[in-house]
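Yeah, one chain of the complex is gone here, protein chain that is, but the others are all in their spots.
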């Protein structure tokens, strides 16, 4: 009876590795494309490509925002390449803030693991603000591309995990986009209505030039 | 100076609510479509549509699998409608198991919040199994549509949050699909090679007929 | 010979109106969905649903930004509903500026019709700024969701048309998102590092409260 | 032991009908949207929504093209709504021809069931023609939107089934598009370089006016 | 008159091969990506890339399932790469069965060419079974990712062609996923509720270890 079995095995499984694409683990040495990184050869893929331990420890919050974002996007967590999902860890010390930012490439859901977080986003249609203080176990969704923020709203450190509807959602932090590069101050001022002194002060803090 | 300001306000914001679609909060009383539920009118949307507190408490694990899945899909968490993301909470008591299942509509990432979980999935191309014991803070991705499972691998209750790359990923639990409906036992046996006694035993447990 | 012809006519065209979906002209009285507005009945669709004359005249630039954005998104230009494309007209008087903004839902290409425009965007990965002075006939692309701006760079009025890779790309103007709503000043300051005086000054100009 | 079972049943299946969207059977009485027809309520869906018998009989080929196309698109075969797939049956009597046409919304694969068919398509990049005589069991793919045709290449009737990568791929038959409506002959002639006599002759055959 | 013609030829066709992407024939020697295989250079593409004759002959049904699946996915049928469609041939001898399986990456339509086939699928939302006996010419759709099966329901061999809404839909056969690899029996038993004897018996038949 073993022989016929082997026969269907080969027939039914004639679908080779290449025929399906259950996953496409990122090969960072291969070309990058609009749909994601090229795939590792199936033969070298292991379970460790699908598991990431880098979110297990809190990020360093000894900085002016008293907070840390630790991403697990496709460049670090190769297994999510092409699957339309990824994660990050947010650590907010007491007084910590994740400054106003967007993810150009995906929506986000946040779950509070400990502490309390005031989170919100701003709609583009009517500039309406949606914000709320979240407690442990609450989840909140931030629609794709909209400005949003998270603030530690309690007296203890807060921890949250966030997931994205893209394996490479991007992260555009407003202050870094405006003040941490060489965009001429004059252009910043014309396009944001901010005062020259304000712009130069923040460029000083964030390392901007021009 | 106030007048001209109001002018640009009206000009620039002539983009009305309907012109953009930052989000489409599910209106469960409206029609359902291939892209999701119809949208609530923007005027009645509040921050509470984007926040869900139903994952804050553990599910009841006093059952034979000693586990509970609490979903926050678009029907319960209206704000994710159309955004391609959703979440669920997994509670696994000691000895708890989330049985073999698939999500036909999306990939999943899991983050272990407490305890230890042995999780795995089976590739479709070569039937290769990818599984590993995950500890607190580890994350793992399960590609769309593939059979996978989670088992409490430790001596304490385990808690995990899972996110999906779809607001309605679906959940097909193998045993329920086979043994909790009226699919004739003869068909089950022909298509799974399971013995008649095994099929009838599990139908008895899970309430299947036929 | 006429009879058999009518026969194939009916056979080949047995594909009814409902069978194909060449287009889905927006019916603003019907439900809105994640994929766009419900479709008008084919019988009431006319060529005027696919033509829009609202971009023929310049917008009013007598305002503090000396500029105007006139959109032709799916709510005004019903024919683009579901087709993944739309347009807008930009008028920049001498000294005019389209302030820093994003389109959460789509990429943009701009073509300069008259005058000269300095346009740029900021990358999210490394905060690098890409900007250039564009002359008549030049086109520039602004990737989805990234902060960008346009400034009249010459001594004459400038005119440009922009197209989007979405029929409802959205428009989030940074200053309006921050200063034209009721987001508490304290939250703005914590999440943007802006000074209190600066925030209150701009709230005063743009009508913000809180 | 029955009680705890019922418990997990309710827990695990707390995923209600609305939470998943395994399918969205077309409700032709509801609104149409860019993503497809509104869905029938799950409670009224039966297996007959997923089965279609209308392709079982050959179409009437007693017409000038000696051929018939019988579609099973979402308006007739409600179960495919939203699933991105559909079918049609091609009957070609001896000498039968499916005239030059496109499917604006999807790619097509054809399988020859009986007889022999000469099929081909024309690339848009370099106007290169790809055509071949297909025998029973051969399959051929026609990329989305490209002009293609099928001709009975043998001395017996030919039968083929075609599948599309869309549930509503559309069907634009060149001669019907040009000569079976009220497009003024002058415009046809200017845009196709065809002679006036040729245009009027075919309008006569196909019922065109203007 | 020939000269000006050549002129528009070069002008209008200045759209080079690279500018359009009518198709992307799979180059199996190039990188694989989330959107499919890299494309062959247009210059080496021939009509044979778009035609496949491998479904012309019946698969070998001399095996325990008395059936054969012969796929024409993108790895074998290079022309479908990137086009979102593919096919397979099903041969079912008398008593033949295509066992319970899923396609993680696409929906399927089946057309019965000869014989009679009992086919069905199981919904994920309420575990409802949809099955029916299909006769020659009937078509049935199986939504993406759901468990389904096909059984020869008559006294003669049956033949069917199936099409998929993906060029690489995948094929996960339940018994092979559970019993033809090294997934430990203990884990299978915990996650499926199957008895140890049943698991070991099927591992013996299908070659599983552990």
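The chains carry the letters A, B, C, D and E, assigned in the order they are written, with residues numbered from 1 in each.
Here is the rule we use: a contact is a pair of C-beta atoms (placed from the backbone, for glycine too) under 8 Å apart; a residue touches a chain by one contact, two chains touch by 3 or more.
Bear in mind the structure is a predicted one, so any value in this text is a computation, not a measurement.
Shown as candidates are A:25, A:68, A:129 or A:159; the residue that touches the absent chain is A:68. In the complete complex, the residue from C:28, C:64 or C:83 that touches the missing chain is C:83. Interface note: of C:33, C:61 or C:124, the residue touching the hidden chain in the full complex is C:124. Contact between chain C and the absent chain runs through residues 13, 15-17, 19-20, 22-23, 42, 46-48, 50-53, 55-57, 72, 77, 79-80, 83-87, 106-109, 111, 113, 120-121, 123-127, 130-132, 134-146, 161, 163-165.
For chain E, the residues touching the chain absent from view are 1, 4-9, 11-16, 18-22, 24, 27, 30-31, 33-39, 81-82.
Even with one chain removed from view, chain A keeps its contact list with that chain: residues 28, 31-37, 59-60, 62-65, 67-71, 73-76, 104-105, 168-171, 173, 176, 180, 205-207.
Assume only the chains that are shown with their structure count from here on.
We define each chain's centre as the mean of its Cα atoms; on that basis chain B and chain E are separated by 26 Å. Separating the CA-averaged centres of chain A and chain B is a span of 20 Å.
Annotation for chain A: residues touching 2 or more other chains are 13, 15-16, 19-20, 22, 120, 124-125, 127, 131, 143-146.
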